[in-house]
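The structure under discussion appears below in the form of structure tokens.
With one protein chain withheld, the remaining protein chains of the complex are depicted in position.
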Amino acid sequence: MNRKLYDKLIFDLSCPGRRGYDMPRRLYDDIELPDAVLRQQAPALPEVDEPTLVRHYTNQSTNNFGVDTGFYPLGSCTMKYNPKINESLGADPVIAALHPAQPASTVQGALKLYRMLENMLSEIGGMAEFTLNPFAGAHGELTGLMVIHAYHDSRGDSARTRVIVPDSAHGTNPASAMIAGYEVIEVKSLADGTVDVDDLRSKLDETVAAVMMTNPNTTGMFEKNIPAIADAVHAAGALLYYDGANLNPMLGVARPGDMGFDVMHINLHKTFSTPHGGGGPGAGPVGVRKGLEEFLPSPRIRRRGDGSLYVEQTSDTALGRVSSWFGNYTVFIKAFAYILAMGADGLAMAGKLATLNANYVMNALKDVYLLPVPGPCKHEFVFDGLADKSTGVTTLNVAKRLLDLGFHAPTIYFPLLFHESLMIEPTESESRETLDVFIAAMRQIAREAAETPDLVKSAPHDTPAVHPDDTEAALHPKVKFSDL
Amino acid sequence: MIYYLPTHEYARVEGNTAYIGISKYAAEQLGNVVYVDMPEMDDDVNAGEEFGAIESVKAASDLFSPVSGAVIEINEELIDNPRLINEDPETHWIIKVEMNNTAELEGLLTPEAYAQVCANEKH
Partner (left out) sequence: MSQHRYLPHTPAQIDEMLRACGASSLDDLYADVDPSLRLKGRYALPDALSEVEVRRGFDALNAQNTVLTCFAGCGAYDHYTPAAIQAVMQRSEYLTAYTPYQPEISQGTLQYIFEYQSMMCELTRMDVSNASMYDGATATAEAMLMAVNASRKKRRVLISATVDPKTAAVVNTYARYHRIAVEVIPARDGVTDRRELELMLGAGDVAGVIVATPNYRGILEDLSGWADLIHAAKALLIINSHALTLAWARPQGEWGADIAVGDAQSLGMPLNFGGPYLGYMCTTKALMRKMPGRIVGATTDALGQRTFVLTLQAREQHIRREKATSNICSNQGIMTLHAGAFMALYGAEGLRELNRLSANAAHFLARELEATGKMRLTYPDKPFINEFAMTMADGYTTGALLQALREQGILGGVAVDDTEIIIAVTEKRTPVEIDQYIQTVINL
């Protein structure tokens, strides 16, 4: 990565009269629109030529860190390698030209890929059916909770107004529950990060619609009590929701459906290698156990007796529609290609190696960083900052110093269970050699914290941007070029 | 007289009027305040219920009203300069409320009781 900031905006390169396009000639008569519906003032967009534009975005990209440039030990984000064949297939010109309203007979291939991926995810999740429509993990959570809502509604069970979420959960869990119309109650975690089953039992009653969990949880621990939890949840008439954010280490080992989960989502941009794209597009397919299929959102892809597929636009029992069309289709192509490339055994191996990598890093650092929940962990683990608390060096300092040393920061200050959470997820894509360099960097920072703490506290020193003033950004928001 | 809620709002009372803001302890915990979400003039507030929110760069807290009544003034200085709250939160109140039930004050914390709440939170 570039160490120097390329600081131009495309607006800075604009010159009146320049243009970056050409177009077919006008062949038909000009039409006119009534003044009332015409734009009054032209937008002040940049005026640039093509080479200027390409060079701008290329230079700007050098300010960025990505999986292709280095190691992302970002807990709960599963920043694994994004295979190149996926991108090649995702950019296929035939797919690019398919309109989503085309007759099913002309898109049988596209529909088959959609169905095959649904079926593969059902097999991996231990679920009866999947929908690929939701656009992202958070959107999948929302959709899954709406499925649960639709299920309870179908039984006339309208007293269920609450969703239980562990206090270690990601912020999207409570936010999704709120958008789905539920009140959120928290269940406590024990010292080892797992759910306090007694506390959970005390909160389960006929007003609870669902319990949302991840397994392994956000401290990287497998929730051993999951069968007891599932029984208690089901006995109370509620459903158990699986947040698929942490599915990666369970590949080939245990399936959410077999653990007793009723509804789940999967982040294709985590476990199934599709790129994060700086925030999207992702995909958050939702799976359900037998008996809940009818509540999945429209549209659905269905099979006729002759084997051909068709699109069922709406169904009476479905929760409704959560997307205009079928979701982020090219993301499905990438996940499909990944599953084919890995195969059954490759996926199982990936999950186990992700766990091995996490344990390897954890063991190599636990003498200098505080490990509040002893291992073995699954795909990730949490340190509660440096072991030596006397230096005044915080988790934020450690994270920023890692940027100097060529690594992305781990996830910090999450989960909320510990004051100085530093959450590391290496993924199976990282070689032992990379992990060793990372371990050395983390140990160097621990040493620096003791010997030259100011060096760590004032980090980063060697990044394209250094200590941006985010108070100023929030106090006097400048959110567009004309605000500058 | 000044009264507090355990959620760190204060009500400084002069006759039937209450000046509502956040405590010094809360302002310190929050860090640099960047925005205060205030109700509008004439809005009703209810004791124990939300009337707005206060934001720093990386945190946000809802504001709860210690008393019930009508908002008769909002502190417009805070719109352009929310950091006044960090400078002196007990001078820079957020809203001024005409109380409709002064009996509610009896349920609030005295400065001494509130100091104890803060001391407990630190542990």
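To keep things simple, chains are lettered A and B as they appear, and every chain counts its residues starting from 1.
Everything below uses one rule, namely that contacts are C-beta pairs under 8 Å (C-beta built on N, C-alpha and C of every residue); 3 or more make two chains touch, one makes a residue touch a chain.
As the structure is a computational prediction, the values presented were derived from the model and not from experiment.
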Sole contact to the chain not displayed, among A:Ala232, A:Ala348 or A:Ala441: A:Ala348
Absent-chain contact - pick from A:Gly193, A:Gly385 or A:Pro460: A:Pro460
Chain B residues that touch the omitted chain in the full complex: 34-35, 37, 55-60, 62
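Everything that follows uses one rule, which is that only the chains that are shown with their structure count from here on.
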List of chain B residues in touch with chain A within their complex: 32, 34-35, 55-57, 82-83
Touching residues on chain A, where the partner in the complex is chain B: 470-471, 474-475
